[in-house]
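Note that this complex is displayed minus one protein chain, with the remaining chains in position.
Up next is subunit A:
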Amino acid sequence: MSHPPRTHRDRRALWRSPLRGPWLTSVLGLILLFGLPVLFVTGLLSYAAYNPDLSPVNDQTPDKGLLGFYLFTWPTNPSWLYRVNQGVHVTLGIVLVPVLLAKLWSVIPKLFIWPPVRSVGHALERLSLLALVGGGLFEFATGVLNVQLDYIFPGSFYPLHFYGAWIFMAALVVHVALRIPVMVRALRSRDLRAELRTRASDTKPEPPDETGLVSPQPAAPTMSRRGALAMVGTGSFALLVVTAGQSIGGPLRETAVLAPHGRNPGSGPNGFQINKTAMAVGVRARDIGPDWRLVVRGATGRETVLTRERLLRLPRHGAALPIACVEGWSTSDQRWDGVRLADLAALVGHADRPPRVLVESVQRHGSFRRVVLSDVQVRDPRSLLALRVNGADLSPDHGYPARVIVPGAPGVHNTKWVGRLTFGNFEEGA
């Protein structure tokens, strides 16, 4: 087959790598075809984990409409559910960066095809490709920036990353549907094992075809396809090595040398990862000093005010639970010790089947000062208002005098410095 017809305005000849061609693009596309749906699904699950339908207090995207069609009450089992989900979402996203870049590199000649538009359908497809490339880069960029606390994107992370994902997926699905026959044909056109045995000096350009990816004037090869795939794979592996430890924890944490949570902030019982220190969210010494009180209120209006000493005298229970952040890092199980949320509900008239609870922190700022936990979360016997951790009192940075810990919930739903618990009905104004 010959090259597609070219005109003097065709700039594809600018691109001279002999490796570009439908086979290489398809191999990279195939990796993304498996990886991107995993990112999408784990992303949607993470969104569901915030229980946005439970209360406006939890909802970062009140205008989601049909896009929240799949939401369900987030379970508390297994307790590592959110930890694994988010570790996979963030680590896989970072590991796929070189694959995405290589895929875009492999198709760059298509940007310069002439004529730029061949039909109405072709024009629409190119518009869709803008949403695909722009939307994809937007998703990767907002994710990568958010986990490093570099909030330079134009708005709040949650709506941007959530709606952006739908735009990216809308474009991706149509792109896959239109290109999958080409991909299958291209993958069958060459033998992967033979390709992985071919050295740079023996590398020949792919035969020209209608995709227009093969350079009409290829340069001499300086790298084999095997080498190119190995380089991309090494890039992914390098990113995996410097990142994954922050989600695995234990002795491997220190291997995450470039990730934000690759070190422990201290040693001892309270030496595990901190999302926001007391100082960062404006918790002052007197907010959590001897004058601190916990107000517990029930749906019938019954209210009780507890000091930390009173709380310590209530029946206490233990639970080994992790902290897992939306940013992908997590801790291994910590041994928490405190009062069951269900027992606190019983104090104010909810002896059996306790309802959901509004948890309010004494912290001055931070978007998760208030959070609503579902009845499923309240009723789990491992859901605690924790007073101690790993055999010691909570440190101020871990929520002293009292914090919530719930199995399987996103980290920010484990509210620190709790000042008030309101079971059942409450004013929902944010």
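The criterion applied here is as follows: a contact is a pair of C-beta atoms (placed from the backbone, for glycine too) under 8 Å apart; a residue touches a chain by one contact, two chains touch by 3 or more; residues count from 1.
By definition in this document, contacts and distances are computed from a predicted model.
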{"item": "Listed names \"Cation:proton antiporter\", \"Lipoprotein\", \"Inner membrane ABC transporter permease protein YdcV\" or \"Amidohydrolase-related domain-containing protein\", matching UniProt entry of the absent chain", "value": "\"Lipoprotein\""}
{"item": "Residue in contact with the excluded chain [from A:88, A:187, A:200 or A:248]", "value": "A:200"}
{"item": "Selected from A:131, A:187, A:248 or A:346 as touching the chain missing from the view", "value": "A:131"}
{"item": "Chain not shown: contacting residue from A:16, A:185 or A:317", "value": "A:16"}
{"item": "In subunit A, positions touching the absent partner", "value": "7, 9, 15-16, 61, 63-67, 94, 97-98, 101, 104-105, 108, 111, 114-122, 124-125, 128, 130-131, 133-135, 137-138, 141, 144-145, 148-150, 153-156, 159-160, 163-164, 166-167, 169-171, 173-174, 177-178, 199-202, 219-223, 227, 231, 234-235, 238-239, 242, 257-261, 263, 265-266, 273-277, 279-280, 397"}
